[in-house]
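Note that one protein chain is taken out, while the other chains of the complex remain in position.
Take a look at subunit A:
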């Protein structure tokens, strides 16, 4: 019990400190979730603490993921006007993104001879992390690998996104927002803010829809292609 409490306090404490560091130095490499995870892993390794021991407290924090996903309904509800006004481009853009994410992931993974467990873990990579975790375990992936992949997908949007939308001549705030939100979920949405409020809200709506559609299409895709 005391051990579990300690793990919770350690995690929350590290996250709050890293949040302050990020506010001082707002560099994408210093996003709190990344630096905090690296620190937690370093502490576990240095003090030789098994992951199972850490998870006695970690699972308490984990249990907030469910309600956090439910909470996503609130910003989505707030943006219902945006969604209503651009129903067709949003829905088809998100679906195109999702199919490309699933299809190209499988194609390139096969090309490079990636093993089955990693391919499965890659399926939910374009979904927001709290949704990607349960989808990954549902289809037989390894959730912590999935999280690494979703982070990579997110950082791809932050780092290469601006160049990509420019070279593919995606010029409207709608197109850009949907591009960022579909491929790079919350991290992409944070980048979309730099293009303005409208791009950011399109990105946020796309992120939520990608999560909802993806949680249905992901398992269906795995079943259809016998991965």
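Just so it is clear, a residue touches a chain if its C-beta (ideal position, glycine included) is under 8 Å from a C-beta of that chain, and two chains touch if they have at least 3 such contacts; residues count from 1.
FYI, contacts and distances are computed from a predicted model.
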item: Record-based protein name (UniProt) of the chain missing from this complex, from "CidA/LrgA family protein", "Permease", "Alkylation response protein AidB-like acyl-CoA dehydrogenase" or "Putative ABC transport system ATP-binding protein"; value: "CidA/LrgA family protein"
item: Hidden partner chain, residues of subunit A it touches; value: 11-12, 14-15, 31-33, 36-37, 40-41, 44-45, 51, 54-55, 57-59, 61-62, 64-77, 80, 85-86, 88-90, 92-94, 96-101, 104-105, 108-109, 112, 114, 118, 122, 125-126, 129-131, 133-135, 138, 142-145, 147-149, 151-153, 156-157, 160-161, 164-165, 168, 170-176, 178-184, 186, 206, 211-212, 215-216, 219-220
